[in-house]
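A quick write-up on the structure given underneath.
One protein chain omitted, others in place.
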Amino acid sequence: MEGEKVRQYFCKIIKEDEDVSVGVAAIRTLLEIIKHSKSETVQELEANLKDAISQMKNSNYTVAAINSGCELFLRFITLASLDTRDFDECKKIMMDRGHLFIKKLDDSRGKIVKLASNFIGDGSRILTHSRSRVVLQTLRKAHKQNKRFEVFVTISAPDNIGTRMCKDLEAEGIPCTLILDSAIGYIMEQVDFIMVGTEGVVESGGIVNKVGTNTMAVCAKEINKPFYVLTESFKFSRLFPLDQQDLPEEYKYTSEVRKSCDLRKIHPLVDYTPPSYITLLFTDLGILTPSAVSDELIKLYL
Amino acid sequence: MHDKENLSDVSKLVSDIKHKNILSSLDIALRSEDLLKELISQGQWKSARELMNLVKIRIQYIKENLPHEATAANVMRHVLKVIREEYECESKRKVEGQSLHQLVTAHPADVLDYSESLINLKTSLIDHLTEYKVELESSGENIAAQASEHIHMDEIILTVGKSDTVEKFLKSAAKVRAFKVVVVEAAPLYYGHKMAVSLAKSNIQTTVISDAAVFAMMSRVNKVIIGTHTVLANGGLRAASGIHAVALAAKHYSVPVMVLSHMYKFTPLYVGSHNQEAFNICASPANVIPYSAGKILNSIQVFNPVFDYVPPELVTLLISHQGGNAPSYVYRLLSELYHQDDYDI
């Protein structure tokens, strides 16, 4: 499959299904590629996949989830191919495993929602940042469990996606207040805890998420409010940023922006929140403390 | 269902705990272990799965009746893990727990059913349980044996209330070192008094202070050594009331807080409510203000909470019979003690 088609397929998946996250879409794309692949060796297949990955990174979506998801998928594939000799059989195994993998990924959100909704008690006031599908589903589930709670959402400039989150919540009947990004410090003393999603989870146990998350986390730490992160496990990546500048540029800016402008004058899309500000991570592997993330990654990659 | 009558063993355990016939957590652990041993040797079960179901029913019973009694449930959870291990050992198949690695390498046929009926399962389980009992009984001494590593000459140690584990720990250190102990009396039950008398009888220089003097005293204290009721899954503690204040004062003066805890106190539960209602229980207010106070008791509310939540950032070290650990490592200890699927029974 050529580059253009890859990108088209990828974008099509994202546009069609509202609920699909970028990472899952990327993995599905890779599976398609394997299906239509005409290569004869494993190495060729891998090379094709790597090409496709770089194509997807060049489309205008955030790269963190694509990176981690695809790396996991690749590992998945390479681990599978060690046994058999016949390439077709190998391919078949890969396809089976791929479908299994995707099925697991689809289930992962449900598991997270079940864990996280237990932490929302009656009368809670929750603060969230930007729009995260997992958080939205968790709030929906808690609402269905007949819990009464209130949500504060940040507008989250520059794309103001918080307004959409607010609309979605109000459509469910959950009382929701839209606040300015700069009003986080003001509202912090009134909320009970914070729940955010992530684009990616890094090796230190910290997270990479829409810009403004770090501010919220620092503020929460100072006022002693719990900071909960909801994330699927395929978003774990082997990155270890030391500070905000240490984040790779492909994470912070989309591909178009990277090509065109002087990066010093552009606002980044994401920021890095260190693990010391995070209380708990809710994943499909269970509830983890930030130090457990590294444990999981080590088990996988070493 | 014949299960209902079989629950008489658990209901006796629960009623003993409620009526304070068994007081120390070690006794509770040993009783639970005995209960399970009987269940395994005499219960009606054919496969590992049936046995596990029986145990799960008991855990649920305890959870409903004594939501804060973690020790019994934890021992049973551990036994569930033992059952799974023995089963896997016997059937020579290995199932990995949930992890990224498992996500990646899983085979669809890998799900273990536990429903095969294996011959040697019963005997191997009982052997394992006997070992576990020995471990339970000796954990106190194992913890106390580490005492000389942590307590040094002329240090001032602060402890709160009465804990058998801490007592043994301090007495063991006192045999080799000379140090002083400050005991906080822990109103309203004043267990600290008993602890102080016991320590002084072992020739340890002891001072008793009231709960209000903790912050004032902390500037001179070198270490805080306390016991706890439960260790939660995030590394936090459910400890006796008043210990949160001690931990905060220790943090303020940068004094290390060491918590001595047996493995059966590690529970896989998290504290979700931030307003203490689900977390805490309240005891009789007569210990706070006696009934002799008269008519004003009609117009006031009196609280006597039993527990306190101590967040993991305030705990420096968790000492168990295997050695010391940071509170951030608790998730790993939990995964060794219990199986992932048994976390939220």
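Order of writing sets the labels: A and B. Residues in every chain begin at 1.
Following the convention adopted for this analysis, a contact is a pair of C-beta atoms (placed from the backbone, for glycine too) under 8 Å apart; a residue touches a chain by one contact, two chains touch by 3 or more.
Heads up, the rule we're going with is that contacts and distances are computed from a predicted model.
Only one of "GPI-anchor transamidase", "Translation initiation factor eIF2B subunit delta", "Cytochrome b5-like heme/steroid binding domain-containing protein" or "Mitochondrial ribosomal protein" fits the UniProt record of the hidden chain, and that name is "Translation initiation factor eIF2B subunit delta". Among the residues B:142, B:222 or B:304, only B:304 touches the chain that is left out of the figure. The residue touching the chain not shown here, chosen from B:40, B:144 or B:208, is B:208. From the options A:41, A:160, A:224 or A:260, the residue with contact to the unseen chain in the full assembly is A:224. For subunit B, the list of residues touching the undisplayed chain reads 156, 180, 182, 185-190, 193-194, 196-197, 199-201, 203-217, 219-220, 241-242, 244-245, 248-249, 252, 274-276, 280, 286-290, 293, 296, 299-305, 308-309. Listed for subunit A, the residues touching the missing chain in the whole complex are 189, 223-224.
Here, only the chains that are shown with their structure count from here on.
Centroids of subunit A and subunit B (each the mean of its C-alpha atoms) stand 36 Å apart. Against subunit A, in their complex, subunit B makes its touches with residues 98-101, 103-106, 108, 233-235, 270, 272-275, 278, 312, 328-332, 340, 343.
Those residues of subunit A lying in contact with subunit B across their complex are 72, 75-76, 79, 96, 100-101, 104, 118-119, 121, 124, 192-193, 226, 233-234, 236, 279-280, 284-292, 295-297, 299-300.
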